[in-house]
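With one protein chain held back, the other chains of the complex are shown just where they sit.
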Amino acid sequence: MIFLYIGLPLAVAAVLPLVGKASKRVLPDILANAALAGLLVYAATGARALLAQGPIVQQVRWLGEAVNIRIALDGFSLFMLMAIQLVSLCVGLYSINYMEHYGAKANYYALLLVMVAGMNGLVLSQDLFSVYIFLEVAAVASYALVAYGLGAEELEASFKYLMLSVVASAAVLTAIAILYGMTGALGFDGVAAGLRLLEANTVTGVAAALFLMGFGLKAALIPFHAWLPDAHPSAPAPISAILSGLLIKVSGVYAIARIFYHVLGLTPALSQILMWLGAVSIVVAAFLALGQSDMKRMLAYSSISQVGYVVLGIGIGTPLGVAGGLFHLLNHALAKGLLFLTSGSVQQATGTRNLDEMGGLAKRMPWTAGTNLIGALSISGVPPLGGFWSKLIIIIALIQSGEAALAVIAVLASVLTLWYYLIMQRKAFFGKLAERWVKVKEAPFWMTAASVLLALLVIGVGLWFATVFSTWIQPAADSLAKGF
Amino acid sequence: MIMNEWVIYLLFAAGMFFLGLYCLLTMRNLIKLFIGIEIIGKGVSLILLSTGWARRSIFLAQSLVVTYIVIEVSLVAVALAVIINLYRTNQSLDIRSLTRLKG
Partner (left out) sequence: MTFQIILLVAMLAASAFAILAKDLLKAAVALAVSSLILGIIFFRMGAPYAGVFEISVVAGLITVLFMLTIALTKQGDDVRESKTVKIIFPLFFIVFALIDLFVMRGILARIPALEGAAEAGTFGEVLWKERSFDLIGQLAIILAGVLSVLALFRKRDRHDHE
């Protein structure tokens, strides 16, 4: 029952506020995390078996009648589902401790589950308009979650995020209307077939540009990134983790990849545009990250930069390039989620996000420092962690396609990434233990546990990258490549 | 397809987009900015419906528009909640007072 991915989180979310009234702490936590864990197990085991028989299209039946809910699961969506459930579960576990003093935890978990349901629904949709609807579901939940702390900074960030997103939605819907107007269909296959018959390149180009504007804003590609450096730092740490780790990729990169490969078809022109957009994001964001003293803001710019790598990989168009891009998507989701969670631990312990005020925290918070280091090394592309392999694959794919300039840019930017992460490590964790932090304690149990879990995953993906690559990434890349 | 008339609707929908964007770019009062969002929403509804109408599938068009309006209501509710909270925190509806985040 693939529909469970959408139905279960929504059902639990609907029930949670009531449960929250009865039991303020224990029951909502258990319920929410159990739901996420269940979905994860399902993705890891059951769904894989189903997939062995080829892409599944499920026709849901309600009360005996065949209702037209056609959701399809192929390699790409299954891969995304796995990533979503993995990071969401860790975020859910982390929130057990972190959201204690924000109040109304049951409500928070409900919103989190709605966002997960929205992301799952987006990934399972086979229809342009459904993609839009679930995009909005996840987005509306995220506006409230960004503003959750109700402080001035968060509200401001949420409002700006909201305003920009509305413009993005309008762009996406206009593009959908254009495609519908031409082909009379809304489903991926219908539109793709219609476009092939019509061969209307200019109008398709206009639609592609609008999609890039809309989804590019969701993915925070430069120049559509303005909302992210404000929204991600101000949100509560677990929400920053899920926004940076998942939402920008699911509602941005996944949508672009799906639509450009399965619906529009990746022309050489589109490929070049995607690659250069990715490259610009990588470089500009890396430079912007360098000058930051706010820990979470640096991480936010780093997200923009790494998403650039993913888009670069996907834009190459060759199977290897796409696989590299998707592998980096997974690595970044795990590592960036980890980094934001540990930054939240630091923020909770010290009360500040300013790197210049921190120092030597590794002595008092060893677990947090260690896991943070692992995340940072992975993203910077240090072997044998995951990020190294995914960046290597992307660079190889670039060289194979003859894009030497982009390959050089990718390598240099990677060095830049390592540099600013080392700065963060040095300022926050290593060095002399500042006077005021002598009394800080390590983060509470669930926060540390979630960080450790993600760190183990990061290490595991790095060490066993070959297996991960062949079982998860390769089928995803294949189903994406053969789509058109 | 009812081409000529469809283009007229597109023309006016583009006009709505222009108005909405102009409002978002130039206005300072938070509630005025919200009006800009609403106007863009009307433009979108118009485009969706007129495209469906031009293809003679008026029912499908209406389904899309109805769904879109429901999404818009949810969005409005959240946006207004954020605005009211902003007012309570800053005692002002001026967007120029939202300058905490920079860089």
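Going by the order they are written in, the chains are A and B; count residues from 1 in each one.
Here, contacts are C-beta pairs under 8 Å (C-beta built on N, C-alpha and C of every residue); 3 or more make two chains touch, one makes a residue touch a chain.
Remember, it's a predicted structure, so these values are computed and weren't measured experimentally.
For the chain left out of this panel, the touching residue among A:Phe134, A:Tyr254 or A:Phe327 is A:Phe134. For chain A, the residues touching the chain absent from view are 6, 10, 13-14, 17, 67-71, 101-104, 107-108, 110-111, 114-115, 117-118, 121, 125, 127, 129-130, 133-134, 136-137, 140-141, 143-144, 147-150, 178, 181-184, 194, 197-198, 200, 202-203, 236, 347-348, 351-353. Seen across the whole complex, the unshown chain contacts chain B at 1, 3-5, 7-12, 14-16, 18-19, 22-23, 26-32, 34-36, 38-39, 41-42, 45-46, 49-50, 53, 55-67, 69-78, 80-85, 87, 91-94.
Going forward, only the chains that are shown with their structure count from here on.
Chain A and chain B, compared by their mean Cα positions, are separated by 26 Å.
Remark: chain A residues 129, 133, 136, 140, 143-144, 147, 150-153, 155-160, 162-163, 166-167, 169-170, 173-174, 177-178, 180-181, 184, 229-230, 234, 291-292, 297 touch chain B in the complex. Of all residues in chain B, those touching chain A in their complex are 1, 6, 17, 20-21, 24, 30, 33, 37, 40-41, 43-44, 47-48, 51-52, 54-55, 57, 64, 67-68, 71, 74-75, 78-79, 81-83, 85-86, 89-90, 98, 100-101, 103.
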